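Take a look at subunit A:
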Amino acid sequence: MAILDILILSILVLCALAAVRTRDLLGAVIIYAAYSLLMAIIWLQLGAPDVAITEAALGAGVTTILMIATISKTGRYE
Partner candidate 1 sequence: MVFSKDVLGMTILLYIFWLLISWSLDWVNLLLGFTFSLFVAIFMAPEIIRAEERPPFLARGFFFLKFVLILIREIIKANFQGVAIVLSPRLRISPQFVEVKQTLRFPVTQALWGNSITLTPGTLSIDVDDRKILIHFLTEEMVTQFPENPVGKALVEFEGRGK
Partner candidate 2 sequence: MRQIIPVLLTLILGLALLLVVAEMPPFGDPDNPAHNIVSERYLSQGVSETGAQNIVTAIITDYRAYDTLGEVTVLFAAIAAVLTVLNRLRLGVICPEDRERGIEDEDAGDPDSKDSC
């Protein structure tokens, strides 16, 4: 199981770096959505299904959409 943990955590770090390095803000927000998708698997691995289900609903549904709403009100590029 430790291999799966390490793999997912490495992908998380990759996602974080990619989200930070992307110049297109819309792209950064989309990659951040993938970040919170993968985070939910980590919560399951750590045995916290309550946190996982909340993160699932918030990360996939709410935080991303609020950020895209802000982008639509402001500019898309840095």
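The candidates came about this way: all candidates are chains of the complex that A comes from, given by their letters.
Note that a residue touches a chain if its C-beta (ideal position, glycine included) is under 8 Å from a C-beta of that chain, and two chains touch if they have at least 3 such contacts; residues count from 1.
This is a predicted model, so every value here is computed, not measured.
Picking from 1 or 2, the partner of subunit A by touch in this complex is candidate 2.
Against candidate 2, in their complex, subunit A makes its touches with residues 48, 50.
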